[in-house]
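After this line comes subunit A, so read on.
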Amino acid sequence: MAEQEKYLFRAEKICKSFGTVHALKEFDITIKAGEIRGLVGENGSGKSTFSSIVAGIQKHDSGKMYLDGQPYEPTGTVDAINHGVSMVVQEQGTISKISVAANIFFGKEEKFAKGGVLNVKEMNREAAKALQNIYVDNIKPEMMIDQLSFEDRKLVELARALYTSPKIWIIDETTTALSVAGRELLYKLMKEKRDEGKAILFISHDIEEIMDKCDSLTVLRDGLFIANLQKEEFNADKIRQLLIGRELSGHYYRDDTGVEISKQVVLEAKNVIAGSVQNLTLQLHKGEILGIGGLSDCGMHDVGKVLFGLLKPETGEVLKDQKEPVKSASWAVRHGIGYVSKNRDQESLMLISSIADNICLPSLKDLTPFGPISDRKQKQLAEKWSERMEVKADSVKVFCNTLSGGNKQKVVLAKWLGKGSDIMILDCPTRGIDVGTKAAIYQLIMQMKEEGKSILLISEELQELIGMSDRIVLLRDGAVSGEFLRNEGLTEAKLIQKMI
Partner candidate 1 sequence: MKRFLINILKVIMLPVIVYLIFLVICFERFSNWNCIYTIFIQTIIPTITAYAIAYGNICGVFDFTIGSRLVISGVIGGLLAAQYGFAGMILGAIISAIVVGIITGVLNWWLKIPSLVLTMGLAMVFEIIGSKLAGHYGFVQIDNKYAIFGSSPNIVIIFLLSAVLFYFVFNHTVFSFHMRAVGSNEAVAKNSGIKTDLVKCKSFVYGSVFIGIAAILTLSQSGSVGAQTSLGSVTIMFKPLISVLLALVLQRICDLTIGIFIAQFTLNIIFIGLIAVGLPDTFQNVVLGFFLLVVMILFENSGRIEELKEKRAARQKAMSAS
Partner candidate 2 sequence: ENSDPEPFKIGFPWDTANTDPTWISIYNNVKAAVESAGGELVNVVTDNSADGLIDNISELISRDVDGILFMPASDSMLPAVDAMCADAGVYWGTMFRTISDDDIREAMYDSEWFAGGCNEDDETCASNIVKSMADMGVTDLGVINIAKGDTSSDLRDKGAAEGAEEAGVNILNTTYDITVTTDMTKTIESYIAAYPEMNGILVLGTYCGGAIPTIEKALADHGKAGDIKVGRIDFETTLGDYLKEGTFHVSYGGQQQIDPLVSAVILVNKVIGTPIVEDGPTNIITPYLELTTADEADQFNEYFLGDEPVYTSDEIKEKMIKFYNADIDMDYMNDLISTFSIADVVERHSK
């Protein structure tokens, strides 16, 4: 009994399966009050599944949970919140067309209601308080949520999760959706809550981040509990190894220090103004890995969209091979340009479609230029590339909405590898991807480079840029603020100087 009381939360033998997929297999975890617990694992290892069970979003098949020593069996999210468990989800969790205040108190309006009648003023007042509590003052409760940026919406979700002063706060893969400032805010809030004696379950693929912010750590692999580590036992290589279950070399970036880049320009932007891009001039050479970096809001994601023809330049032009302008996305694809969006679920994938359909989509015309397309060829193409990318699924007929985030990303990459585009624009290709897969993706990028393909790598992670690029272009306020070559010997500090 005494043993149990020491723990705030305890889960025993949690099982959950989706058809033939066993997402969680007798998973055990105990969380103490006043700790930040990291939860790490490969893509599809069951982190989101577990945390959503705790938050009452879905039900487990078997196993027991205890909160404060009492059996805990949430009937739904509201019940979970009432028990003091709240969660920030991996996907977007706000509802458009209603106000910020309404989003914060969504499902909890009864607080401000008498007989179903809502006191909107009071709700706005409380929402302002909730936002203040997380030190956000630029968001007004009356604003429509649609007026906010993606990042600000995540902040609204934080306010929502923290308003009820939860005993357990679950944060599933949220940092990748936040800017540096947002991250700092999140870390600050996490510390604050820990110091108040609350528990935090923190999910991330960034091992540095985990090691830095967490007090202890649980590793999951294929739905199985693998290990618990305390802060003093943290070691990046060891964690990686536990994660993927085999030895992994210390660095997985490329190790050469720069090679001669071809002079041939395959894609360029000339004085382009579009979206958040201001007067951008940029050249991508054949066989080059060009990294694009900067702070969030610097416009780097729009660079990808402009070069791919998704965003039409207001002034200036985007040229392929220095002659033809890029007219539209479909033109770009036809002319050998591929694009992986940062916003995977909304823009890169058809969720309610099979893996095969997704992979084959850009290549349909290549399979048979005219007339009927053979089903066999499609299947071959899909299987070849999903195997190459090690997509974790029973077959290529599996629908993408049942895949974990990382596996979805692999499908997106497989799609473009299958198409065999000569120019690849990769916007945060490893976002939310586990270390093992990350290494595989980096290898692939290198391989593409060796095949003479040109890669534009847009990334928020400086390490990744430094590790992979032949050349890095940094942006500030939509314009180029600095350029570095690989052979100049790059460091984060050098880059950051040009970013701010």
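These made the cut because all candidates are chains of the complex that A comes from, given by their letters.
Basically, a residue touches a chain if its C-beta (ideal position, glycine included) is under 8 Å from a C-beta of that chain, and two chains touch if they have at least 3 such contacts; residues count from 1.
Owing to the predicted nature of the structure, the values given are computational and were not obtained by experimental measurement.
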Options 1 or 2 - which one, within this complex, touches subunit A: 1
Candidate 1-touching residues of subunit A, taken from the complex the two chains share: 56-57, 76-79, 81, 89, 92-98, 102, 106-107, 109-110, 113, 116-118, 120, 271, 273, 279, 314-316
